[in-house]
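The structure appears below as structure tokens.
One chain of protein is taken out of this complex; the other chains stay put.
Let's turn to chain A:
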């Protein structure tokens, strides 16, 4: 499209250049108006969430106005009490603990595996790499029940181990693949030089490859954090005790209730649960967008 706007069509452009650039400017303005309009519709549910979290409960369902008649800050104080006697602070802390564990596990184990796949030679390398890529397509349900049995036998059900331990074993192939793609793009000269200077593979990995791979590692860390934070299925299966609940699981209590009496506090809690993701997004959106873009290219 941009090529079209920049290159003048060979036919039917007899008008003076001034008119042509004016037309191009109109076109660009129209594009912006269109993009902003689409964006407005897209972001409406999020604005609605924010507004509703401040509405008195009886207004949530009866009034279609976006803004509340008065701001009901009590929704937030109610939300802070949490669910089932477990405060929001505790719920957030639990979510944070799981996500932090997952981040460390994924960054460490995936970068180790990725370095081997990207730079080292070993027998069965092709087979193992193909298997790793194939597991990206594997539905988690195919391994779900035996994994549950394993963790049950180990006495780890209703603990955070089933949520964190697999990350230390590089089970999320998407990240291994992402880091491999990135490492393959690094120049080999530095490693060659280090090898000549007498560095072994571990030294090369730690002192040369790892620092250069930082953008991919940051991307891995952010995605892991957000996905762990949003995760619901695994938490639903493995966690039972209310004091071990994450903020996502606590929100689940509102799902079962057919009564709408707690609408205001429910959405206040929703806003609180989204805050870390929003903060992460604003801080790191460059890495997120680039990480997503590179995952679909090369190959």
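Note that contacts are C-beta pairs under 8 Å (C-beta built on N, C-alpha and C of every residue); 3 or more make two chains touch, one makes a residue touch a chain; residues count from 1.
Convention: contacts and distances are computed from a predicted model.
Missing chain, UniProt name from the options "ABC transporter permease", "Aspartate aminotransferase family protein", "Cytochrome c" or "NADH-quinone oxidoreductase subunit M": "ABC transporter permease". In the complete complex, the residue from A:57, A:75, A:99 or A:171 that touches the missing chain is A:171. Of the candidate positions A:126, A:155 or A:200, contact with the unshown chain belongs to A:200.
The residue from A:80, A:132, A:156 or A:208 that touches the chain not shown here is A:132. When you scan A:28, A:70 or A:214 for touch with the missing chain, the hit is A:28. Contact between chain A and the unshown chain involves residues 1-5, 7, 9-10, 27-28, 31-32, 34-35, 38-39, 42-43, 45-46, 48-49, 52, 60-62, 64, 108-109, 112-113, 115-117, 120-123, 125, 128, 131-132, 135, 137-150, 152, 166, 168-171, 176, 188, 192, 195-196, 198-203, 205, 226-227, 229-230, 232-233, 236-237, 248, 251-252, 254-256, 258, 263, 266-267, 270-271, 273-274, 277-278, 281, 285-286, 288-289, 292-297, 299.
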